[in-house]
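Reading through the structure tokens given below for one structure.
What you see is the complex with one protein chain gone and the rest in place.
Labels A and B are assigned to the chains in the order they are written; within every chain, residues are numbered from 1.
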Amino acid sequence: MENDKNMPYRKSGKGAVIGKKAIGFSFDGTDYQGLEGDTLASALMANGVHLMGRSFKYHRPRGVVGAGSEEPNALVTFDRGTGRVTPNVRATVLEIFEGFVARSQNNWPSLKTDIGAFNNTFSMFFPAGFYNKTFMWPKSFWDKVYEPFIRNMAGLGSAPTEADADVYASVYGHCETLIIGAGPAGIAAALTAVKTGERIILVDENPVFGGSLLSAPNDEIDGIKASDWLDKSVKILENAKNVTLMTRTTAIGYYHDNFIGLAERITDHIPNLKLGVSREKLHRIRAGKVIIAQGAIERPLVFNGNDRPGVMLASAAQTFLNRYGVAVGNTAVLFTSHDSGYAAAFDLADSNVRISLIVDARNEVPKDIQTEAAKRGIEIISAASISKTYGKNRITGVEVYVPSTGEKRKVNCEALLMCGGWTPSLHLWSHSKSSIRWDDNIAAYIPDQPNENAMCAGACNGDFGLRAALQGGNKAAGGRKSYKVHERDFGTGTTFVNLPNYIDASKQKAFVDFQNDATEKDINLAVREGFSSIEHVKRYTTIGMATDQGKTSNLNAMQIASKAIKKTVQQVGLTTFRPPYTPTTYGTIAGYRSGDLFEVERKTPMDGWAQKRGAVYEPVGVWRRARYFPKVGEDMDTAVARECKATRDSLGIFDATTLGKIEVVGPDAAKFMNLMYTNPWVKLGVGRCRYGLMLGEDGYIYDDGVVGRLAENRFHVTTTTGGAPRVFRHMEDYLQTEFSHLDVWLTSTTEQWAVIALNGPNARKLIEPFIEGIDLSPENFPHMAVREGKICGIETRLFRVSFSGELGFEINVPSHYGRAVWEALFEAGKQYDITPYGTEAMHVLRAEKGFIIVGQDTDGTVTPGDAGMVWAVSKKKKDFVGRRSLKRPDLVASGRKQLVGLMTEDPNVVLEEGAQIVADPNQAIPMDMIGHVTSSYWSESLGHSIAMALVMGGFDKEGENIYIPMQGKTHKAKIVKPFFYDPKGERLNVV
Amino acid sequence: MFEIHCPYCEEKKPEIEFAYAGEAHIVRETKADDLSDQEWAEFLFYRDNKRDDHHERWWHQHGCNMFFNAVRNTQTDKFVTTYKMGLNRPKINPSTNNIKAVQNGK
Partner (left out) sequence: MKFSASSLFANALSGHKKWPEQFPDKEPKKEYDVVIVGAGGHGLGAAYYLAKKYGITNIAVIEKGWLGGGNTARNTTIIRSNYLYDESMAIYDHAVDLWDGLSQELNYNTMFSKRGVLMLAHNVHDVQSFHRHVHANRLNGVDNKWLSPEECKKFVPILDISANRHYPVMGGALQMRAGTARHDSVAWGYARAASQLGVDIIQNCAVTGIRRGKDGAVEGVETEKGFIAAKKIGVSAAGHSSTVMEMAGLRFPLESYPLQALVSEPVKPVLNCVVMSNAVHAYISQSDKGELVIGAGTDQYTSYSQRGALHILEHTLMSICEIFPIFKRMRMLRSWGGIVDVTPDRSPILGKTPIEGLYVNCGWGTGGFKATPGAADLFAYTIVHDEPHKINAPYNLERFVTGRLIDEAAAAAVAH
């Protein structure tokens, strides 16, 4: 492949992860060739393409800075077709495949010629925080002119425009040891931990294991080549049953009690997608111990012109060469302040890249390095700097400046490598709230005290070099092995906060945060303007807030700020590391829970019948309930009117399964009920029912429902549909903590029973032939009674209750018989024109009777007194939950809102639920509102509308007129008692 | 997500099995009529809200269904101990880590 005309910068014999197969791909509409194993960045650079993006603010042309997930510049849009377009992906981690398509972003009309770059020309007017200082006049221009302009200029790629075509998954996992990062430290740790036989998980964000080993092929470990050692080690781990190896998996966050989120990328690199395979998967791992071996990220040098395409980290250039077999240029200059930078230059030189010059900012360069350079014929200038760079969309040369002599020299190059030291990756460590401390030797923070069972190994612990990594990993896993290592000495370095330059600082563009276009000048401006905390500097300059979250910029920014503030770095502090480690797909975090799996939508046993019948549903709590059953051509109002009328005239059937059910059992069951409900329970006869009202301890209505006493020691309690879980918790809480002296058991039985409500004058006639063991006669089975027996041969708890005012039965049968009994009754009910009705008709029927719905006619501020239900509150009981609160001053004050009925002046007007009520419709806004409409319906049975409302002092206003001002029209209504239909309840007594 | 030791199950389980149930050791006066409105308000609403070791209740909702007490440091989110309902506030001796809930108290 040497000198392939398609890939002029490809180096044969190089590229640890590169295969032989050619891959065709497209970037910005141009077709290129790469090789198996390439990332988009390596493949483009193999073709000599360095310009990959535009910066956020000034739209400056940019190429890659790094070779991995720390990359700030080379962000592209990855396009896999409809529903599979992803913006802002790093070219350095995107793996290409045959047919791969990506395009650049944040430019117009093209990447090479971007109109937005005029911002760059006027960049002097857009320093940090400029937007705080202007765009204020005229005031109206902000919403209409300035802000839309700013918004359109901002943003990087475009958000997807179609629903995601992929699926995602999430799982839980457990292990004794989780190792994050599979470089030399992580692998050494795994090789040690594997011997314990415990569960080990080793993860790495890259497609292959090895980390820095892949960039240093000439090193030797225990007498063999590093690459061979890597192969051998990975085989050992692959063969071990207790090890799970995960590539393309990023540890995104370290949460409480060693709970770690791992995001695994599964399909983005696969050419042919298979249906149903998750694109990414979230692994939530609970680990006994965590070994963090995330390595370190090289630091850029901050100098004028350090952002031109072709200027990159020295380690990145070394990685592109050794891992991907790509030379970042035919000629290169190295600008360094650390020994480690030389490794890249020497490796490139050994692969026939001409190193035009090495500029070392330090006064002294170690002798052995000088010898190595001389051997390769490379010139080194020490105590020097780079004062500017040349080139438009690609670097063409640099100007070297020697401050001691004032000498300036122009040197041509196609790439400029920079090395300003190393930043240990403390992200995961810091997420765990473990502490860090400043290390003067390496001018960086390193781990200090752990807050979880975690430790760091290798470069992220500040231990640089291969030997240190291996030893560190081994030790972290409890080993005592001593590795024999042959490596290029990692050496030392000096950190330069300000590099010398003869050009006036205000004319320089020395970038600290590449993506956000934040410069050294911006930091100094922030400090000058009084932003003295590092958090302020970050927020004012936006440094560290780009999509790389400051991986290459934070430490530089902190040191520049500390110098400007004239405080030590420790005093200035470091900004907080915030999860995730790298940007993580929403879909991955949401996992499988979308669409049908978003929430478990609960359905009753009779739901399928209703669906076949064409029911229209509504969500109620976690359930879906049939709202009405339209016949062809019917709208909701017509259907509901028909359902109501049929029920009152003959017979309606309703699915009441969703009502919550709790079985209260035990010798003290009645005493417990006495404490939990406002009503008295001790004297309730066996076989009788009572409407129960439950309060919160604050005295407001909490829930309600009919309760049947099945035996001295057994109550069948029903709750509202949405309230079932909280009522159960409420009861358990009091039973276990306050009333623990009572011998009572609670069981949630909501799911055990299907409930069929039959209402209407023919209800008894319908069930009579199906019932065994229950005397249905009115005298032996009166209203508000419960019996146990059989229906259709199935055991039942049969309640004679009514939420409609008609003769009514609620038939409880074991859930799995619900549909069969329903169908049998429905079939037999045809002789009575049996009509299925939904929640809407149920609401109308109960409102005609003035029965309340907790949560609709009451909210969390309504007392029993307000709801007109003083009758349900025992005066004799010394204690029940909420009793004391009912005596609080405001709860007994006059003028509370009370539940009344409303009759509109125009009987055809159905008021809007939620409409507000006033006494004087002619007052100016703001009006004094005295209440609101809680329930409102057309009553087919009565031939006029009905409504319920909470009105201030409403009980004393009976007969008075009130007004409901709507847009365009004010309605007049009279306050009445909220019992509209059959107020004496005679219809219950039908024989 | 916390890992919480349920004193009834005698096992550590993930937080999603549990529901937080507010500050612990708030005594509900059964003869509440004797309390002033202010005293009743303090029972209902006033809380220590400690930025330190915090006594609190948890409910093992998706487990054994039991309410229990815990001491958790609200600055570090670390559980110091958990203990059964009805036991007194445990005496916590940080130097020895010797934590014992006292039986039969309230």
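Basically, a contact is a pair of C-beta atoms (placed from the backbone, for glycine too) under 8 Å apart; a residue touches a chain by one contact, two chains touch by 3 or more.
Here the structure is a predicted model, which is why all the values come from computation and not from measurement.
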> Which is it among A:20, A:367, A:480 or A:528 that touches the chain not included here?
Replying inline: A:528
> Which one, A:9, A:58, A:429 or A:700, makes contact with the chain that was left out?
Replying inline: A:700
>> Among A:48, A:160, A:500 or A:814, which one touches the chain that has been omitted from the display?
In response: A:160
>> I need the residue numbers on chain A that touch the omitted chain, in ascending order.
In response: 56, 84-88, 124-125, 127, 130-137, 139, 142-143, 147, 150-152, 154-164, 166, 168, 170, 253, 255-256, 259, 261, 282, 284, 433, 504-507, 521, 525, 528-533, 535-536, 539-540, 545, 547, 549, 576, 578-580, 583-587, 589-591, 593-594, 596, 598-599, 601, 618-621, 627, 698-700, 703, 720-723, 853-856, 858-861, 885, 888-891, 912-916, 918, 925-927, 929, 932, 965-967
> In the complete complex, which positions of chain B touch the hidden chain?
Replying inline: 1, 15-16, 19-20, 22-23, 37-38, 40-42, 44-51, 54, 56, 72, 74-77
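Everything below uses one rule, namely that only the chains that are shown with their structure count from here on.
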> CA centre of chain A versus CA centre of chain B: separation in Å?
Replying inline: 30
>> Per the contact definition, I'd like the list of chain A residues that touch chain B in the complex.
In response: 255-259, 284, 286, 433, 451, 697-698, 729, 732-733, 736-738, 740, 879, 883-885, 887-889
>> List the residues on chain B that touch chain A in their complex, please.
In response: 1-3, 14-15, 19, 21, 28, 30, 32-33, 35, 37, 40-41, 44, 57, 59, 61, 65-67, 76-77, 85-86
